[in-house]
Structures are given as C-alpha cells and as structure tokens.
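For this depiction, one protein chain was excluded, whereas all remaining protein chains were kept in their positions.
Labels A, B and C are assigned to the chains in the order they are written; within every chain, residues are numbered from 1.
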Amino acid sequence: MPPSQLEVVVTVTHDDVVRWIRAFADVIAKNKDSLTDLDSAIGDADHGINMNRGMTAVLAKLDGDGSADIGALLKTVGMTLVSSVGGAGGPLYGTLFLRLGAAAAGKEELTDQDWVAMVTAGVEGVQSRGKAEPNDKTMVDALIPARDALAAAVSAGEPFGDALRASAAAAEEGMKATIPLVARKGRASYLGERSAGHQDPGATSSWLLMRTAAETLGDHED
Amino acid sequence: MPPSQLEVVVTVTHDDVVRWIRAFADVIAKNKDSLTDLDSAIGDADHGINMNRGMTAVLAKLDGDGSADIGALLKTVGMTLVSSVGGAGGPLYGTLFLRLGAAAAGKEELTDQDWVAMVTAGVEGVQSRGKAEPNDKTMVDALIPARDALAAAVSAGEPFGDALRASAAAAEEGMKATIPLVARKGRASYLGERSAGHQDPGATSSWLLMRTAAETLGDHED
Amino acid sequence: MKKLINDPENVVREELSGIARAHGDLVEVHIDPHYIVRTDAPVQGKVALVSGGGSGHEPMHGGFVGMGMLDAACPGEVFTSPTPDQMEAATKAVDGGAGVVHIVKNYTGDVMNFEMAAELCRSEGTEVESVLVDDDVAVQDSLYTAGRRGVGATVLMEKIAGAAAEQRRPLKEVVDVCRKVNDNARSMGMALTSCTVPAAGKPTFELGEDEMEIGIGIHGEPGRERRKVAPVHDIVEMMATPIVDDLPFKSGDQVLAFVNGMGGTPLIELYIVFHELASLLDGRGIGIGRNLIGPYITSLEMQGCSITLLKLDDELTGLWDAPVKTPGLRWGV
Partner (left out) sequence: MKKLINDPENVVREELSGIARAHGDLVEVHIDPHYIVRTDAPVQGKVALVSGGGSGHEPMHGGFVGMGMLDAACPGEVFTSPTPDQMEAATKAVDGGAGVVHIVKNYTGDVMNFEMAAELCRSEGTEVESVLVDDDVAVQDSLYTAGRRGVGATVLMEKIAGAAAEQRRPLKEVVDVCRKVNDNARSMGMALTSCTVPAAGKPTFELGEDEMEIGIGIHGEPGRERRKVAPVHDIVEMMATPIVDDLPFKSGDQVLAFVNGMGGTPLIELYIVFHELASLLDGRGIGIGRNLIGPYITSLEMQGCSITLLKLDDELTGLWDAPVKTPGLRWGV
C-alpha cells in the first residue's frame, strides 16, 4: 500500500536537526565511559572516547553555522566525524551523516518521507563502507531494524513521533540481539567465540542516535 | 693480664672447620629469603640470594677437597666466595675467609689463640676492603663486637665454647643495634634517613656466621 | 592508572612535540592534521611510502620515518586509526611523482580510513596503491571475518619496502616487495599484563597473577585464549609452532626472526625469548639469517612479546641490510 499523499507535512526543521545533533553529542558524552567499557570487553576500549571526540568537534562546528540548508549541516557533521573520530567509528558514522546530508541536499525543511529516504541512504552508506551484513555483530544490527521500523510506520501513515519511537525501539532490540552473536566484522571478530555474550558498542551508539532522534524530533506536531 | 699459657690445647680440627662451613651454608640456605627481605627494605633484594649462591658453590668445592690444611681450606672458601657472590657481599665475605685462611696457613689444627688471631685478621680484612667504621650500619657492626667478645673471653681463659657463645651473643647485639642507625656505607646509605628502622642484612648474615661457629665448634671438648 | 603523562587527552599531541624536538634532523612533525614526514620530502622520482595507525605502538610508525624506510606516518589517537585528512595531507606532502604506497594494517578502521584517503588522493590525480599487512596467525583467516590483523610484519615491510623505494624501483615493484614480505611473514603475540588506554583510565582487561593471554593483538584486545603462566620455553612453543606451521616454514629455510617487546617487557626477557626461539628453530632445521630484538611495535606499557618470522631470500636479505636512518631503526649510515 503506497503512503497516503494528502498533503506535504513539514516534520523536521533545520533547528530540529541542530537540536538532535546537540542532544546526541550530549548523550555520547554521558555514555562515553559505558561505550568504552563495552569496547574493552571485545575491542580496544575506545569507542566512547572516539565518538565523544567526534561529537565535541561537531559541536564546535555547529556554533559557527549560519546556513539553513539541512543537507549542508549534515554534511558538515559527517565531514567532521570523518576527520576527527578515526578508527572504525569515524568512517562509518561519517559516511552515515554524509549520506543523510546528500539525501537532504538543499532542503531547509523535511517531511517524514524525506526522513525515511535519508535514513535509508545513511544505512546504505554504512553497509557499503563497512560491508557488514545483519548478525555480524555491528552497528548495522541496530541500524537496519531501525530503518525498517521507521519506513514501515511512515508508510502506514503513523504519526512521525510514533514512527521515530518505533524506530528507536527496533534499534534497541537489534542492539540487544547482538549480545549472543559471534562477531564477524570489526575488531571483535578477532576474538572468535569469545566475542559472544557481549553487547556490541557500535550497535549501542547507533541505538543512542535513534533514541535521541525520537526524543528530540518525536514531540514535533504533525 | 696475659692469657694463661699452660699448654697448647687443640680446639678446632680440620673436620670441625668443614662442619662449620657446611653448617653455615645450611643456615644461609634456610635464611635466604629473610636475608633478601631485609635487603629489600634498604638495599636491592639480593643479599640472601647472593650468599646462598656463594655457599652453594663453596659446598661443591668442599666435596673435592682432600688436603688437611685448614689455611688452604679457608682460602678456597674465600676464593670461591669472591668468584661467585659478587656485589658487596662477595669481596667482603671473600676477604674475610681469605684472611682467615692466611692466618691459618699450613695449620692442620687450631688452638683457641689461633682462632682469635684468625677472626681478628678476618675482621681487619673486611674493614680494609670496605672502609666501614662501627655504626655505619654494616656487617662490621656485628663482626667487631663478636671479635672483641671472643678475644676477651679467650684471654680471660674461658672455655672455647663459652668464648664462641659470647662472640655470637655480641654479634647478635651488634646486629640489633644496626636497626636505628642511618646507613653511611653500602647501598643502604642512598636512602639517608629512610634507612633507619631496618636491620642490616650483612650484619645479620655475619651474626649467623658467628652463631654457627658457636653451634658447630662450641661443643668441642677443651 | 600511573603513567608519565599530563592530560590523557593530550598524550598524542605532547608525544609529537617530543618527537619533533628530538628528531628534527630526521623528521618534520605537522600538527592538525597530524603527520610526520622525512625532512627531505618529497624525494623527486622516488616512490613514497606512507603508513599510519593508532598511537601507542611507538616507535612504530613515526619512528620509522626517514631515509630507507617511510616517507610519512600518520599517528591516530591512542589505538585509533588516523583519519583520511591526515593521510591525504601526508600523501600529498611526500608525493615525488613516482606514486605513493599506503601500508595499511588490516584493521577495519585503518582499512576504511585509508580507503577514503586513497579515494580522495586519486580523485586529485595522485597515484596511490594500498598494501595490506595481515600476518597474525592468532586470528582466523576467513572470507566471513575481518581477516587477520597486521602486526609485526608491518615493521619488516616498512624497512624492506623502504629500501626498495630508495633504490628507485617503480611503484609496481615496491608494491610487489610489500606483498612478498606480507606473504612470507607470520606473527603471534602474548601478554602477561594488560595495557591501559590513557583516556579510558583503567586496564583494558584484567589478568590474574598467574594468567596470561595468548594470541593478543597490539591494541589491548584480549587474545584467543587465557592460560596459566608457563615457563618461557613453553610460551615460545605456543607462539612459534602455529607460526611455523602456518606458512609453513620448512627445514632449510632462512628466516628473519623478530622478537618484539610489547612496551613493558625489558630486553633481558626478550633475549631469553630469542634464545628459546633459536632452539626451537634449530630443532626444525630453520636457520636464522637475520634478527631484530626489542620493542618496535608496542602496545603501550603492556608486558608481553610477539614473534614474527619472515622467510628470507637474497632479495629480502639485501633490502633488510640496506642503510636506514630513522629515529627508531638505524644502520649503515
């Protein structure tokens, strides 16, 4: 069933996106240690540190941003992450935001349809950069369910806030589902069977990203 | 008052000296860890290890020794210590035994007078090698009282066993008296005031040497 | 956490200041983006070698910049791959017109960042070839995983390919030499203690007083297996046997035997490891043509070691022996 196309409803403004990014930076700062702890268990103890360095750099860039172009804003976020995070997280989150930006190029307001298209492009970017499949125990395991739940809710005509919350819930479920998995991508894969029993740090930060979207954009009036 | 010179009494035989050396090796092996612990506090944690390496080497030499010359025997002990102990302990104990050997050169039996002369020469050797004065917190603080008590008892005509026991008791007192001292020689002197409150490891091994003499030679009939 | 540092956030920057100050005759340190180039870069007509990776492995990579080895190194944050902008800037700074080789250790982060950098460089007309190092036999090699990690062979590749480039061999040949080193080298590491990432502030893993990790990487990743500590004779057997059997190294082979310290293990122990390794190789009829012993690819203050064997032929031996003049490796000049 095609989505109902009654009228174009502006769902997300430039200010909203800025609030989302700022809130995500805040959430990363608060969860820096716990993300790093997750990475200690099956990686190299830096995921929280890396993401926090990146989002701190992003905040500094936001302060100077005058334009209203959401695409340009997200591209800046992506570029900043690429050049400040490093590791696996940098190219993956960088690509995610660069693709969000490309999908929103030139737009000053976004509809829920735009949002679905952007997230779809972003997740595609992560997969084409990292070549991870579902169940490889990576951030992809949070992102794909999030994207699917979002797209389904929007195409079912649900309110945007509900769609974002469904997306966050799906991300959380995907994140938790990484616990029993044996990693097949990234640093955790070196551990083989020993990687099972631990929650993937990247899936966790991806869930935080989706949850923050629901919290900051989900209260917008439709 | 000069010592009574009624007749020459043989007090120590070649076999006695061998028993003394073997017993000392045994005592050192048993006290290896505690001597090393003392050296940890104000030195470099090796005095027991060093002395034990040396006395183990001495034991190996004793096994092959056929001569009856006590001087030669003690010289072998000294040379073996010099070439196997190292550190401060090697030259000091080595010199001690070399001097004992020189003083007993050619003798197959020793009188108590001989023993006094030997110990006197040995302690002199330690002092000329190490330049330590009393109260520098070294083995000299056990050796000098031991020598003095020995000489006094022998010249007072006391039985040899009693003289050796007096000597050991004086060594013990001298050893304990090192505890409050601030070291002025050896490695412990680097600690300055921090060396006070610890018993000197070398004074402790010197006491063990004297105590072993009393135990192995002191039951000899006069 | 006890370290000789100021602020955990500034470790890399302050380290780079120290390197700049100490080795100004050999290298130039650029800040923002961070990269280290040899003072005479770009060397016209010479293939340039660029490597990089997280910091915390010193002297690798910055200490290997100089005549006969790397043209540039890009230091990331501690244990974090550097970013594409660093690699792009370094690549441009050393491009002498004969092409640039990126030496990339096989970690997802390093691979992706170097990939993005190579795309950027190529889009601006610089000829860039990438070479992967993946010599760690502790990790299963499979199409369905990230594959083997790059560890000790990196040092050997940087030295040997550096010599090849210094001989003015063309890009393709330098790349071939890199691949030859990788194809003929195998490594394995172990840890007696964990390391502590400065910004994390606590040990990455906890080991009991009688435990060790076999098959660790160089980033404080736990190994494949936790075992009771054992005499070094047995430890060397646990490490060297899978290495020898993997290539396999065979009786009659000549190897370069590289015993590497993880940062917290002193040379006296590494010599004992080497002594055991030599006995083991003797027993298998494998000759040690060359050796390297010391902390060259470290994991902060971790106690432990790794062993790398590289099968030698005349070409590789000659390139190994060629002069090198870097802060971390120097001979022949």
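Please note the rule applied: a contact is a pair of C-beta atoms (placed from the backbone, for glycine too) under 8 Å apart; a residue touches a chain by one contact, two chains touch by 3 or more.
What you see is a predicted model, and the numbers here were worked out from it, not measured in a lab.
Colleague: Name every shown chain in contact with the chain that has been left out of the document.
Modeller: Within the full complex, the chain left out of view touches B, C.
Colleague: I'm checking contacts with the chain that's been left out. Which of C:Ala73, C:Ala161 or C:Leu270 qualifies?
Modeller: C:Leu270
Colleague: Pick out which of C:Val100, C:Val177 or C:Leu300 touches the chain that's been left out of the picture.
Modeller: Hidden-chain contact among the options goes to C:Leu300.
Colleague: Among B:His14, B:Lys75, B:Arg99 or B:Lys185, exactly one should touch the missing chain; which is it?
Modeller: The one listed residue touching the chain not shown is B:Lys185.
Colleague: Extract the touching residues of subunit B with respect to the undisplayed chain.
Modeller: Residues 36, 40, 42-46, 49-50, 53, 82-92, 129-130, 184-187, 189-192, 194 of subunit B touch the chain absent from view.
Colleague: Spell out the interface residues on subunit C facing the chain that's missing from view.
Modeller: Residues 2-7, 11, 14-19, 21-22, 55-56, 58-59, 63, 192-193, 209-210, 212, 229, 231-233, 235, 263-276, 278, 288, 291, 293, 295, 298, 300-301, 303-305, 330-333 of subunit C touch the chain absent from view.
Note that only the chains that are shown with their structure count from here on.
Colleague: Can you identify which chains form the pair with the largest number of contacting C-beta pairs?
Modeller: Looking across every pairing, the one with the most contacts is A-C.
Colleague: Name the chain whose C-alpha centroid is farthest from the C-alpha centroid of subunit C.
Modeller: Between subunit C and the rest, the longest centre separation is with B.
Colleague: If you average the Cα atoms of subunit B and of subunit C to get two centres, how far apart are those centres in Å?
Modeller: Distance between chain centres: 56 Å.
Colleague: Roughly how far is subunit A from subunit C, centre to centre by C-alpha average, rounded to an integer in Å?
Modeller: 33
Colleague: Which whole number of Å gives the spacing of the CA centres of subunit A and subunit B?
Modeller: Subunit A and subunit B have C-alpha centres separated by 78 Å.
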